[in-house]
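The other protein chains are all here in position, but one chain of the complex has been omitted.
For subunit A:
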Amino acid sequence: MYQIEKLTKTYTQGKRTVHALRDVSLRIEDGELVSIQGPTGGGKSTLLQALGGLDRPTSGSVVLDGKDLTTMNDAGLTRVRAETVGFVFQNFNLIPTLTAQENVETALVPAGVAQADRARRAVAALQSVGLGERADHLPDELSGGQQQRVAIARALVKNPTVLLADEPTGNLDEETRDELIDLLESLWKEQGLTLIMVTHDSAVASRTPRRLHIAKGTLKDRS
């Protein structure tokens, strides 16, 4: 469960002070599927980074399962990212030199999983996203949709409780987008994940039970 209180993030860009988040308060229950919409530069990604412990806010708190990520040291945040939170990025962010299976395995490396077990779990994760046959393909041998499936397999292979997806369908065509949202929905249901998804796409947002909107750093809950 996430409990976010008065989250503020400001940073300077040249001589300008940017207020990316302004006193954002929010509660997300375990197992929720939430979409966050908003215009470019409105604070969507900043909020997602704060939820994933990737960036430290200027003030406020982000409590995940009773632990405040804003006061946690770097080692603690690294552990949260390694064990609790999975990420899916708009550009897939796969390692270009590693095969699909090896890319999935990279998420198990921090947990110190033995190589044989790592390989077995990576193949299983790829099969769960329908890419069991493409395990030994390099990213540039896969389509955009397939690459994003690999990224999803990578995010879920470590069995996280939270999946944070930043514009997961942003680089995909409509058909592939729908397939991917179907996949995410089914995984969310099967695994009982808390799924938080940043998206521009209203068609994607409309499929989520809870829709948040963020603009100029201010959050509105439209659910």
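Quick note on the criterion: a contact is a pair of C-beta atoms (placed from the backbone, for glycine too) under 8 Å apart; a residue touches a chain by one contact, two chains touch by 3 or more; residues count from 1.
Assume contacts and distances are computed from a predicted model.
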Chain excluded from display, named as in UniProt, from "Cell division protein FtsX", "Pyrroloquinoline quinone biosynthesis peptide chaperone PqqD", "SMC-Scp complex subunit ScpB" or "ABC transporter permease": "ABC transporter permease"
Contact with the hidden chain (one of A:Glu5, A:Asp23, A:Asp55 or A:Asp178): A:Asp55
Hidden partner chain, touching residue among A:Thr10, A:Ser61, A:Asn93 or A:Gln191: A:Asn93
For subunit A, the residues touching the chain missing from this view: 40-41, 45, 48-49, 52, 54-55, 74-75, 78-79, 81-83, 87, 89-91, 93, 95-98, 102, 105-107, 109-111, 115, 118, 154, 158, 166-167
